[in-house]
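With one protein chain removed, the remaining protein chains of the complex are shown where they sit.
Chain naming follows the written order as A, B and C, and within any one chain the residues start at number 1.
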Amino acid sequence: MLNELKQQVFEANLALVKYDLVTLTWGNVSGISREENLVVIKPSGVEYEKLTVNDMVVLDLSGKIIEGNLRPSSDTPTHIELYKSFPSIGGIAHSHSTYATIFAQACKEIPCFGTTHADAFYGNVPLTRFLTKKEVEENYELNTGKAVIQRFKKLDPNTVPGVLVAGHAPFTWGKNAGDAVKNNLMLERIAFMALHSLQLNPKLKLLPKHLLEKHHERKHGPNAYYGQKNRR
Amino acid sequence: MLNELKQQVFEANLALVKYDLVTLTWGNVSGISREENLVVIKPSGVEYEKLTVNDMVVLDLSGKIIEGNLRPSSDTPTHIELYKSFPSIGGIAHSHSTYATIFAQACKEIPCFGTTHADAFYGNVPLTRFLTKKEVEENYELNTGKAVIQRFKKLDPNTVPGVLVAGHAPFTWGKNAGDAVKNNLMLERIAFMALHSLQLNPKLKLLPKHLLEKHHERKHGPNAYYGQKNRR
Amino acid sequence: MLNELKQQVFEANLALVKYDLVTLTWGNVSGISREENLVVIKPSGVEYEKLTVNDMVVLDLSGKIIEGNLRPSSDTPTHIELYKSFPSIGGIAHSHSTYATIFAQACKEIPCFGTTHADAFYGNVPLTRFLTKKEVEENYELNTGKAVIQRFKKLDPNTVPGVLVAGHAPFTWGKNAGDAVKNNLMLERIAFMALHSLQLNPKLKLLPKHLLEKHHERKHGPNAYYGQKNRR
Partner (left out) sequence: MLNELKQQVFEANLALVKYDLVTLTWGNVSGISREENLVVIKPSGVEYEKLTVNDMVVLDLSGKIIEGNLRPSSDTPTHIELYKSFPSIGGIAHSHSTYATIFAQACKEIPCFGTTHADAFYGNVPLTRFLTKKEVEENYELNTGKAVIQRFKKLDPNTVPGVLVAGHAPFTWGKNAGDAVKNNLMLERIAFMALHSLQLNPKLKLLPKHLLEKHHERKHGPNAYYGQKNRR
């Protein structure tokens, strides 16, 4: 059942390790089959070295486990909430990658200072508000998803493929699980460079808008000319 | 004698290297058999590349060598003192991991700025006072242990699994030697992120308390739901 | 056709990965045959792990593809423009190596603070101005090349083998593709050390001129005595 998706999600979880985005078990990746409305996600707290494709957990959009012997990631309700609200996305990656997490902890959005950022994110990387005590007690992970969606009221998840959860860490997404992990990696690099750019020039201004638009368009716009036609 | 414990402690010492927590021979891990009141610890100054399981040294709680041809770690009296005072712990790791050591050198506790910290440590990572000249001359390593215990008068070693020794470096502990090393790694990541969070926002406030509690509880509380039941 | 050059350029592209100068596909290296006026360059957006020597694209100096089934790097017009204006160079490397990119984003030239810098660059690493909206719309990549050339009006590309493009990232060059990548690596190390030197001493002065000259001369001058005669 969903063998191809399970393989994709399994490999995307291992890519978190390959790209050095996780420490121990701090992260998880999921993917969704939009046809069957089923989500595949990493089991909770399992070490990446011991992870197998058969450990992946399959759930429906109500959070009911359809297949799998292990508990799903404790962040599963956040993933499901995002899949429900962002119909164009096919995969989600959550990590505590250090520099993105530093911005999340410091409660700072990541300003767009360069074309590397513009290639991946159209404008600032947004930050959610903190959840209230009531929201945490009620359903922490579900309400984390809702806080992300609230922050995206005026943002497009297709051009802004990720978010910083205040005090916590990043979530990124993409057209599939592998793509979500690549956006997680890009976010980490962007955060690293933004922090040090501010160190070098604390009054640094944003990248001029015509450069932001140009770089985003040449990779993602209707007339994009970056990469190979057949691979896009 | 104590073959399983010696193997565990040996592997935990190598994990210090695997997680990039040591330079040269700057670190040591021990484990205790509570049934036999015997401690197993790395020999002093032996290179990790040449270390074998049979190099592990076995001591009783008076510091007497029971088995082993090599001198035990020079920090052994600190380990023994902690085992005596913290009856619930089964392993101790000492490293000079760079960022935790930076906080120890700078004589700063590590504030809890995010959920990654809350997952591992309930509140600040504490710092000891400096030893006096007399304490150093009398018995440096033993009194280092006593200074840690003094700092923990109002702290619970089960929810705060580590400490920074002023001017020196961290000690962490856990239910066994491997667990102690994992807490050493988490402490290093927490220190790294705290330092850079302060760089980004020098007036950063602590993580709201309801988030600290939630994250600690979901991993370590009586109703913890992180990870797999059978593996906890 | 141009088999040796294609092999050189292919290997130089892989050296970007080996020296940890690229993330994902953010970078490209080219080489030129001055006899045939043909440029060999990496294809656009192809993952380094999947890259083969036969993927290299051959173009003439008008930008026409002479050989190859894939689109050339989107930065190709910048490379060609530099080859036209800097007749002594044989290879060009473009990366988003993090610290050089941080200086480019922060719109700061890299001051010469030490002999490591002097070994590679004679004086500051220069920075271009931002392109105007008109220049971006007209031909972004070509005009990036023109902005570099404009910045070099009073500089010698033989003693200053690279540049920071404002808001974007570095381009470096050398006598061949491999040399251009080595200069990219040296630029990255120089940028890293300059940023942290400024952190340690915000009022740091430039390296005294007689040391800058000595170090540059002993590696690159007519009486250079660094390295082996037969390898230079």
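Simple rule for what comes next: a contact is a pair of C-beta atoms (placed from the backbone, for glycine too) under 8 Å apart; a residue touches a chain by one contact, two chains touch by 3 or more.
On a predicted model such as this, the values are computed, not experimentally measured, just so you know.
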Answer for the absent chain's shown contacts is B, C
Hidden partner chain, touching residue among B:Leu131, B:Ala147 or B:Leu200 = B:Leu131
Sort through B:Asn37, B:Ser74 or B:Thr159 and give me the one touching the missing partner chain.
-> B:Ser74
Could you please point out the subunit C residues that touch the chain left off the display?
-> 113-116, 119, 182, 185-186, 189, 192-193, 196-197, 199-201, 204, 207-208, 210-211, 214, 218, 225-229, 231
Residues on subunit B facing the left-out chain by the touch rule are 23-26, 43-46, 70-71, 74, 96, 98-99, 101-108, 130-131, 133, 136-137, 140, 167-169, 195, 198-199
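The rule is simple: only the chains that are shown with their structure count from here on.
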Using the contact definition stated above, find the chains touching both subunit A and subunit C.
-> none
Find the most central chain, measuring centrality by the gap between its CA centroid and the centroid of all protein CA atoms shown.
-> A
So which chain is the furthest away from subunit C, centre to centre on CA atoms?
-> B
Distance from the mean Cα position of subunit B to that of subunit A, given in whole angstrom | 32
At least two other chains touched by the same residue of subunit B: list those residues.
-> none
